[in-house]
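Pasting a structure here, questions to come.
Just one protein chain is left out here, and the rest sit where they should.
For reference, chains read A, B and C in written order, and residue numbers begin at 1 within each chain.
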Amino acid sequence: MTRISGTYLAKRLVVSYLTLLVIMTLLFVLLRSMPGSFISSMITSGMTAEQIEQIRETWGLNEPLWKQYLDFMINYQTGNFGRSPTYNAPVADLMIRRMPRTLILFGATFLIGFIIGPLVGMYLGWWRGTKKDKSIFSTSLLLYSMPSFWISWLFIWVFNYEFNLLPSAYMFTQFPEFQWTAVTVMRDVLYHIALPIMSLTFIGWVGAMLIMRPTMNQVTDEGYVFLARAKGLSERTVMIKHAARNALIPVATGAVVGLAFLIDGSIIIENVFSWPGMGQIIVSSVLERDFPVAQATFFLLAVLVVIMRLLTDIVYTYLDPRIKFGESE
Amino acid sequence: MSEKQSGSSRRRFLQGTGVAAVSAGLAGCSGEGDSETETTEESTPTEDQTPTEVGDAEDIPEGGIFNFGMGTAPNTLNDLASSSAYVGVITDRIYESGAAIDPVNFEMHPNVFTDWEAEVLDETGETDQPNVEIGFDVRTDGLTWNDGTEFTVDDVIFTYNYLLEQNPGGFAASLAPIESVEEGDDRDCLMTLNQPNGTFAYDQFGLPILPRHRWEDVDDYQTYEPADTDFGPVGLGPGVVTQYNPDTSVEVSFAEREGEYNLSDLDWRSEVPGVIPGGPFVDAMRIRVYSSQSALHQALFEGDIDTLYENIRTSRIQDAEDSDRLELLDGFDTGYGHYSFNTRRTPLDDTAFRQVLGFAYDDVYWTEQLQRGYAQEGDFVMPPGYTAVRPETDSDQEVLEGSATQAFSFRQTSPSVPDVEGIRSFLTEGQIITGEGGTYVGQEYPGSLTGVTAGQSEPKHDYSFGSVESDVLVNADEEPDQEIRIDGELLTDVHDGPLTMLLSPAQEAPQTAQMVDDWISSLRQIGIPVDREVVSFNTRVQRAYGSEDFDMFTMGWVNLSPFATNTLYSLHHSDNADDHSVAESEGDDDNTDTLLNNPMGYGVFEDAGADDLIDEARTTLDPDERNQVSRQAVERIYLDFATMVTGYEVTKWPVNSADWTGFVENIPGPGSTYLGTQILQVHRNE
Amino acid sequence: MATGQGDTETEGESYTRRWEPRLERMKRGWSRYTEHKIGVVGLIILGIYTLWAIAPSVFAPHSADWVAYLGEPPVQSRMSAEQVRSLPHPPAFGDPFFAPLGTNANGKGILSLVIYSARNAMYIGLAAGLLSSLVGVPLGLISGFYGDTWIDEAIQRFVDIMYGLPFLPFLIVLVAIRGITTTNIIIGIAVTSWLNNCITIRGETLSLKERSYVESAKVAGASDTRIIFRHIMPNVLPISFVFLAQDAAGAVIAQASLAYLGLADFTANSWGIMLENIKSQGYIFSAWWWLIPPGVALMLMAASFYFIGFSMEDVTNPQR
Partner (left out) sequence: MDRSDDREPLVEIEGLRKHFDQSQGIIDTVLGREPQPVRAVDGVSLDIYRGDTVGIAGESGCGKTTLGKLLVKLYEATEGSIRFDGRDITELTREDEREFRKRVQMIFQDPFESLNPRMTVYDTVSEPLKINDMVGGYDERRARVKQVLEDVGLGPAEVYLDAFPDELSGGERQRVAVARALVVDPDFVVCDEPVSMLDVSIRAGVLNLMKDLQAEYDLTYLFISHDLSLIRYMCDRAGIMYLGDLVEQGPTDDVIDDPKHPYTEALFDAVPDVELGAERRRANATGEVPSPRNPPSGCRYHPRCAHIIPPDGWTGSQEAFRRAYQFKLRLRRGELDAEAAREEAGEPAEALVEQGLTLDVPEEYRSEAEIESGGHRVDVGSLDLPGDARRALTEAAEAVLGGEPDAAVDAVDDVVTTRCETEAPEPLPSGTRKVACHRYDDDRLEGIGTDDGGLSAATAED
């Protein structure tokens, strides 16, 4: 069982880092190519040229672009994300405040989606071609085709507007009157997260299912499954213990795709449900040309994606000992 | 009109997401309630300078928490650095200013300053205008900072000098005329202005008073964040910030304020109809932030909040009326929506041509169809609630209704169909509405109300109509039969392409987009090649106000001054316009990327401008005289038609009347501009 | 040599004989496709949408400019205040007007708008799908064919970088830079969605080029171009069609998401815009006839693309 070699890991880390640098460069160029600037909302009638110059200086816009670029690249190496003009606060504070909220939403959705998805995919792959498979598969494709905001509205309509069962805004009760204990806070968060998660996972699990189904189907033809069956093990045992384990590998890699879905989904969902995370500000910061915030959110999401890619590679090796990275055959 | 700018001493943007849904039926109507009230002397305070115990207040039940909702997050508690109206919802509870305006009569009253007196000096400063010295006294008795610290005259002097030194963008216009503020001999303080200003109590006394012990050490106001300090922002106001989660919720407590607050007990309050002295009566105001208007309204109807910022959206008015819990309070617009034209460009340089653009604007479609009656037809650059400076004042015409306000109303052959032939002959016959009475495109015009005339007496260009040739019109769905010629040439040749209207993406203002469509369609039917370009708010601000690179654009103003002069100066005076005619020849000193509020270039050219009237109004100290000149300026601006006022909103402010009472109605911006008044007097129902 | 057997055939006959087997093959492929019910359903749905897109006026009860109470343009009158207040109007069948799915707040018929919007969605879906295939497939082919060279490395690093830019926010920036028009939205979607195509096609090409039929073509002297176009491309195309279908579905949904965020061309008739309008005008919970149809139409279009795509995958994938 080869594990990942140190040099391979080091190499991947270096490549990931370089990739991030390029992404940052791209980000800088893209964001600065947008017309307009946050400075528009700060400059007012009657201001003197010096005042305007002073504002530009405060926000570092008077520097030549290459200098701004260099500052950006260098500052980010030291974790200095700058200051947001629209929030009048260090961007890092903003990120620290909002990132965990988004990660909670991400994490929960990811977990649920990647439990339901592969399970259903396993089932469908195993029974591929049967009526059950066909009907469930086509239904799930229908779900997959729904715009996430639309399904959110439908859920809010049913669960909030009509029956008032679940709240449609915030991550927890604002101005709570109950005692703050671990249990109450937990319950409160669960109560609030229910609708956003339902909306996201309602669509999200299909992605994992789509990956699981064909690979599961493929492994059913493999010898070891045949062998397990021949041994007289029950269908269920064979399906879960022998086939599914091996079919999980592509699902692990598919997690990156799932992440992309989550990022897109969370932008929409956070906006629909007043969930105060990263998704909310990423759109508004672009629209308001708040470059420091936009840069930081994009950057952090890129870091997330890059880390996930790395992790999936590692998970990959552990799931499938046949695959060796950085090892010669 | 989803995005607006505020034209008061503070420029505040309602950020893109806030729907400024126009509301309120015409029933119960505009200006009627208090239209007789004249704007009175505001430079001299009313007599009462000491707080009095108000008998009524004792009967008013105190306590309770008032829940407030907003659709945009307040990003900071730094009142100086922010221009967001949503920040003001919080900071206006914290900071007080020298003088206060009452929302009913628009009079200036003592607030932190007890009384004042202005004297025009002989000497002149850098400007050619005579300097003015204002002496004022400061209320130090019975008033403390909200952290309990003692308030002194020194704080006031510090504030003005600090602001002069830092010159925050939002206050620049009010600070510019201030020469100095120092300790006085007879009076507590002496302020010197470099020019006479009849509305100094509104402008210069409207600046927030800052605590020296907090701001002294702040070297750069822009990066200071009061929310990060252990107490939060310190001011003279009734509130303290006790919880601040800018993304979701903020609590402003009145019960937990340290020290004494007596500004709501001032005598003048009991004399203003509808105003209840003695507040605030609630323990706290809790502000919840929602990420969308849908969520915000959802919360209102679910009872999570008692009211929301600004307005209820049109689509929920019926629901609110059906609700037992909610009541809709009527109010007025504090600004106007407009289409503005770049008078530097041919043929927009011609008043006659611009007036035709007005003939094509279907006001009724806008107010009745798109806004469902929750908007008023636009005419003058002062909203109908500011009666003192409306040209109808001193005439027999009703506000908004008189035929003199209908000079540029939609010319139609049958409902919603433009009178193409009539409009074309208006142009070809060389007609122009100068202010003289007459019949223009089949509609009577009685002549101007104030006797002013337009800057131009006859058209600049020779207009004719010929075969359709420009691409825009050839491909147009409207299929016009003729196209306009300007001095014998195609518009697209004279102007280098069709006229282009800049408007926002329809995300929150689909009605505006629809209206522009309808207007463009009418213009095309007439034979004028017009196109449309969708650009985001920021881009539009930059294109229009920054580089003046536009033909026409749509936007709106809120929070205009009820005293007109300041607003007229900053929005319609040539001082606030870049003169691009100079750019080509001599240097670009006169052309900056500064966001100047007069992008039309109105007043830059001789044939269209109200500079003289505005200048006169600004330096006139007598209020009556000043208002009269202002009215003339307003009508001149109307006739010159560099900016087309498309409408005023009818405000419907939803409040939870089942639990709360004490609101003032029929004032401008009841849920926004004068939200402070409401918060001071809201109290529990018995 | 072997013509001695006496089979003298004309040009035409020989031509038919050459093509017959291909037709036969297509027929067989088709019959294999039709075994997948969802594929057929997808085709039927898409067929209906295509008809809507080509001739909406035949199917819609009104034109897209029709307005409740007033009828088709040119309109010579206005709605009364009461009429305006009745909007958005629930489904009506002749009294006071005919609008089987009701109207929106401006009095436009929902059914008509839904039908007229098919063209926009079709256009965006197919154009974006095609465009992203046109980028992704050649890049994947090149990357795979020159696997393990600097060309491949460069393309793969580029893909890595693009993966690091989250799709929707990146799209927002692109649209912000280039302006909000349908064309730019399509370009934006294509620019961000070719990655999966590229990676899959690359993998496929990598394995195909190791097949011995490619080697035997090389032994016979085939050029790189011939190998790519004659041997690899035909084996890769079916998958790229699958991706085209999936990209098209993704594009339709992405456009709706952009519309939700207010970044779509509002003058176009589109389902996303209809949904954006119901949000911005505030009728989400009060006009189900306006909320449901555009969403269902969108869902069915995306689903039909998915249906077709996955059925094709089954057909082209010889596994089963």
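Basically, contacts are C-beta pairs under 8 Å (C-beta built on N, C-alpha and C of every residue); 3 or more make two chains touch, one makes a residue touch a chain.
Keep in mind that this is a model prediction, so the values were computed, not measured.
When you scan C:64, C:177 or C:217 for touch with the missing chain, the hit is C:217. Residue positions on chain C in contact with the hidden chain: 1-3, 14, 18, 20-21, 25, 148, 153, 211-213, 215-222, 226, 230-231, 234-235, 318, in rising order.
Throughout what follows, only the chains that are shown with their structure count from here on.
By number of C-beta pairs in contact, A-B leads when B-C and A-B are compared.
Per-chain CA centroids place chain A at a distance of 25 Å from chain C. One inter-chain figure worth recording: chain B and chain C are separated by 47 Å, centre to centre, where each centre is the mean of the chain's CA atoms. Centroid to centroid, with C-alpha atoms defining each point, chain A and chain B lie 42 Å apart.
Listed for chain C are residues 176, 261, 279, 284-285, each touching two or more other chains.
Shown for chain A are the residues in touch with two or more other chains, namely 35, 156, 161, 271, 287. For chain A in complex with chain C, the residues that touch the partner chain are 15, 19-20, 22-23, 26-27, 30-31, 33-35, 128-129, 134, 137-138, 141-142, 144-150, 153-154, 156-157, 161, 217-218, 256-257, 260, 263-264, 267-268, 271, 282-283, 286-287, 294, 297-298, 301-302, 305-306, 309.
On the side of chain A, the complex with chain B involves touching residues 35-38, 40-47, 49, 51-52, 55, 58, 83-84, 86-89, 97-98, 156, 160-161, 164, 168-171, 174-175, 270-276, 280, 284, 287-289. Of all residues in chain C, only 37-38, 41, 157, 160-161, 163-170, 172-174, 176-177, 196, 249, 253, 256-257, 260-261, 272, 275, 279, 284-285, 291, 295, 298-303, 306-307, 310, 319-320 touch chain A in the complex they form.
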